[in-house]
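Of the protein chains in this complex, all but one are displayed in their positions.
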Amino acid sequence: MIFAGVSCAILVTMVLAIARAIKGPTVYDRLLAVNMFGTKTALLLAVIAFLFGRADFLDLALAYALINLVGVLAVLEFFQNRIDANGDASGD
Amino acid sequence: MIEGLHLFVDIVSWILLIIGSICVLIGGIGVLRMPDFYSRLHAASLTDTMATLALLSGMILQAGFSLAAAKLFAIMLFLLLTGPTATYALANSALLSGYKPKTDVLEKKVS
Partner (left out) sequence: MTIIFAIFLLTMLVITAVAIVQSSNLFVSVMLTSIFSLLMSINFFVLDAADVALTEAAVGAGITTVIFLSALALTATQEKPNSSGRGIALVVVGLTASLIIYATFDKPRLGDPNAPVHQHVAPYYLDNTMEQMGFPNVVTAVLSSYRGYDTLGEVFVVFAACIGVLFILDARTGTGPMYVARQMTGLRHHLIPQVVARILVPFIVLFGLYVQFHGEYGPGGGFQAGAIIATAFILYALIEGEQAALRAVPRSAQLGLVICGALLFGMVGVLCMIMGGEFLDYSVLMENPVTARQIGIIVIEAGVGMAVCGAMLSIFHAFAARSAGDTHETV
């Protein structure tokens, strides 16, 4: 019961994150939204694994927590290289 | 006495879970409504750290001493390690590419 409420709260936050990803005027806003979505996904997976009583599904949340960082750092690296090459932050 | 202990642990974990949900919602609303990228970053980092701590501690208390609790502890550790790093990298990258924090919003409201 309480886990259902917690997962609803996390789902609402994910909707808000998607709204920011679609709306965000700068690219960093979108990147922020993607990072936040990733960490909420890891939390949601952990909560749902508890909710359904399958404790061996927690591996997915752990995998996701580790992989989220690499995605964000890769995008930042890409963006930094573009700025170095072009001299401006052109993307929106 | 053991019954009371179980009840106490249950209540504490419920309180932690409720605190965690409230933090996640507040952070999400903050990301949507704040006027500037850096304030939004601050709001998102609230969900990364505070909500992770509260929600996963609540779930660890519910799980008791088991493999699931150890896995949850590992998840908490890695989320707490990588969340602030991503926040730092984002803020640093934004600052280096020229986005200055907006400092005139409050002044506009006051005057």
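What to note about this one:
As written, the chain order gives the labels A and B, with residue 1 at the start of each chain.
Methods note: a residue touches a chain if its C-beta (ideal position, glycine included) is under 8 Å from a C-beta of that chain, and two chains touch if they have at least 3 such contacts.
Note that this is a predicted model, so its numbers are computed, not measured.
By the touch definition given at the top, chain B reaches the unshown chain through residues 78, 81-82, 85, 88-89, 92.
Touching the omitted chain from chain A are residues 4, 7-8, 11, 14-15, 18, 21-22, 27, 30-31, 33-34, 37-38, 41, 44-45, 48, 51-52, 54, 56-57, 59-60, 62-64, 66-71, 73-78, 80-82, 84-85, 90-92.
Here is the rule we go by: only the chains that are shown with their structure count from here on.
Each chain gets one centre point, the mean of its Cα atoms, and the points for chain A and chain B are 13 Å apart. Across the complex, chain B meets chain A through its residues 14, 17-18, 20-22, 24-25, 27-29, 31-32, 37, 40-41, 44, 47-48, 51-52, 55-56, 59, 62-63, 66-68, 71-72, 74-75, 78-79, 82-83, 85-86, 89-90, 93-94, 96-99. Taken together, the chain A residues at the contact with chain B in this complex read 2-3, 5-6, 9-10, 12-14, 16-17, 19-20, 26, 28-29, 31-33, 35-36, 39-40, 42-43, 46-47, 50, 55, 58-59, 61-62, 65-66, 68-69, 72-73, 76, 79-80, 83, 89.
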